[in-house]
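Please read through the structure below; I'll follow up with questions.
One protein chain omitted, others in place.
Order of writing sets the labels: A, B and C. Residues in every chain begin at 1.
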Amino acid sequence: MKPGKYFESGAWAAAMGALASGATFFSYYPIEPATDIAEEMVRYGPKNGLLVFEAEDEISALGAAIGASWAGAKAFTSTSGPGFSLMQEHVSYAAMTETPVVLINGMREGPSTGQATKAAQQDVMQTKWGGHGDYEVIVYAPYNTQEMFDLTVKAFNQAERWRVPAMVMADKMTILLMEEVVIPEKVEVVNRKRPKVPPEQFEPFKPEEDLVPPMPRFGDGYRVHVTGVTHNEKGVPVSDDPWVHHKLVKRLCDKIRKNRDKIVEYEVFGDEDPEVLIFAYGFPARSAKEAIKLARSKGMKAALFRPKTLWPFPDKELKEIATKAKKVIVVEWNYGQMLNEVLKVVPEEKVSFVYRIGEIPIPPESILEEGGVRI
Amino acid sequence: MKVDVRITGIGGQGILTMAKILGSALVREGKYATLIQNFDTFISGGESTADMRVSDQPIEYPVFEKADITVFMAKKTYPRYINKVKEGGIVVINSDVIDEEPKGNFTVIKVPASSIARKLGNVRASNMVMLGALVAKLSLANPEVIKELIREKFKDKADLNIKAFEEGMKIGRGI
Amino acid sequence: MSLEESRKKLTQMPEMSLARAEALPHSLCPGCGIGTILNTFLRAMHELEEEGKLDSSKLVVISGIGCSGRISGFVKTDSMHTTHGRPVAFATGVKLARPELNVWAFGGDADLFQIGLNHTLQAARRNIDIKVVMVNNFNIAMTGGVPTVTTPPKAITKYTPRGWFERSFNIPKLMASAGATYVARWTTAHVFQLKQTFKKMALRKGFSFLEVVSQCPVLFGRYNKFRDPWSMVDYFMKMSRVVKGPQYLEEAAIEFGKPILVGEFVETEAPEYTETIYEAEGVVRK
């Protein structure tokens, strides 16, 4: 896509972000509202060197993407709630096998089928805790069309950089909303590290200093064995020594935990020493931003803290600004998910929770009013 | 400047196309617009509504309940949205399909969009007629930019659509 | 001789050039047919490489979970040990992303026909160039001998002490009706035929399916009057009837006491999926 300014949807922006990142493989199973992304990929993918594969289900969609990634592709898939639930086993597999792969999720209402065409933020804890075992993923929460582009690019880059599954958790509103999006002249693209030594000397799961091992590509003679079983640095399965498991899983988590400062992103909008702080992400953050403007226009010191990365969670940064505030309002389109992360760093008595369980607009005035702020 | 425009009709009438062209024109002119699509299902014949907020400032919150300008393309969504017109707002109706006389504290603009489009050769171009009337009457966007966008969007079918847009503009100016 | 020396000795055997020695000896039960399948597969691929028909660095072996899922770990090629039931899904991604690779998916009866049936049938329908090998040992052995979709009627397992009460799949017929362009069945008693079939599959374009009827002496055989590994191999040898052609598909279901039909049931041609998708979609390869 030519650089420039467009009036387009979040789905389009995510598709452009993927292509700008050099994505070459996209697999999906239709589900609303993520099918919009598939529609864009079908339209723009092939001529830009990307193969689109309609899988038989979401399990296969992510499985194929992981396979494609090992065959050298930059691979991704898109889905929504129920499909995301089906993918969890393979998220866990991708984490264990250190496979770079990107998932774009158009969050809708659950549990179960819920309201399929309505937005919500009900999958955000599932991104981290949905699969079995300890692992770390990188999760972005875009709040406008521009971020659908920017954060999709980042998701690809981080997936490649740290060899983890990276996710873009967009709510359905952000996927469908059309507004201005700028495709920049140049996009920074990160590619996975390749082995620097010949196959005879190569140990496929031996990490470098940054805790990330270089990744060979199938068919290049490295004869790597990829397994979801606990494996040593040579890639040989080890099922009897719990310390090998301890060490491996610790590294898988540590490569993100120890580098969280390089990954964490957030926006603070408003005063640096706010009296009232609103915590919001994704679509509800748009209303929250408006609420901050409203409060400040009435002479109140107020700020919005908006995590762009839900995982790793910007807890330190939130704590620092929240310490100054008298009141912290958490806004979510669910019955309290990221709220619990806020409560880990902000005393409960300061926190009020403003929520709708589903796609019910929360106007700016309502956030302030329900949050107990009088202007 | 902040105007809330609602375009409503049924799937297949080109509600989204119309809204997207308008939004693209605004963005190209350096203004700001947001577009929220609401639809029952993807099936043609279901309700289709585009809620657009238009402004000369960046828009944070794109949701609104009552619109300043509401465009009705079909009867089906009329009862639902006629009560969501702002006091002193504007109602634009496709007078070929809506035979009721909208009553309330608002201005009514009638555009026989379907019959004009049919005369031009394709009833499906009625959305462009409506867009022309809307743009001419309310000076929402630069008509030349819109024509440019119609040409980009419809390519070899652009001529009919541009003609429909121009016919709509004539009506808009005349009202 | 130390284990290291034994491993070294193995790798010095030319026909074992593709064995991943560091993962051997494997942990499969004594007399397990999966070992025979691994053995003949390694020989087949080695022979093809010797004949100049295959570059083993382009060989990818993918397996699922279960006893047969371990196969990928014993092969010194690019290999993937995936999740239960999904090796074909992973294989599809590998093949699509890099079509020049020679992609194999190994799985057990439950892996490919119980939990993962959908993927197996879909791959056959698409005619994607993946070589699928199903080890039919009549039970889910890794979890202790649980019955599965291929367990013959009335068979005894630890979990069906009063006899199995479900009907079993006629695997070759199922695959043929899904559109597989190559369907064969052999048993672990047919070692040379296995090797030849592996060689044929490696060079074939399109979806190839092989069912290998295999002995599970410890968790299936001993509950069903097979006293040792050999008695089951011997049974396969004696009960097999070699056939060729789709007219035998109807009678291809396996039941105790009845002949086991082996051979090639289907061999046809159809457009291959990977080629078709690249061409039809006009994918510009980067």
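Assume a contact is a pair of C-beta atoms (placed from the backbone, for glycine too) under 8 Å apart; a residue touches a chain by one contact, two chains touch by 3 or more.
Just so it is clear, contacts and distances are computed from a predicted model.
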### Query
With one chain of the assembly withheld, which option in "Type 2 DNA topoisomerase 6 subunit B", "Succinate dehydrogenase and fumarate reductase iron-sulfur protein", "4Fe-4S ferredoxin" or "NuoM family protein" matches that chain's UniProt protein name?
"4Fe-4S ferredoxin"
### Message
Checking the contacts here: which visible chains does the omitted one touch?
### Response
C
### Summary
Out of C:26, C:125 or C:222, the sole contact with the unshown chain comes from C:26
### Task
Among C:16, C:203 or C:270, single out the residue that touches the unshown chain.
C:16
### Message
I need the residue numbers on subunit C that touch the omitted chain, in ascending order.
### Response
1, 3, 6, 9-10, 13, 15-16, 19, 24-26, 28-36, 38-40, 42-43, 188-189, 191-192, 195, 217, 228-230, 233-234
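Operating definition for what follows: only the chains that are shown with their structure count from here on.
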### Query
Hey, which pair has more contacts between C-betas, A-C or A-B?
A-C
### Task
Could you give the separation in Å between the centres of subunit B and subunit C, each centre being the mean of its C-alpha atoms?
61
#### Entry: In the complex with subunit A, residue positions of subunit C that touch it
20, 22-23, 57-58, 60, 62, 72-73, 76-83, 86, 89-98, 100-101, 118-119, 122, 277-278, 281-286
### Query
Any idea which subunit B residues touch subunit A in the complex?
19-20, 23-24, 26-28, 32-37, 39-41, 59-63
### Footprint of subunit B on subunit A - complex, ascending
5-7, 117, 173, 176-180, 286-287, 289-290, 293, 361, 363-364
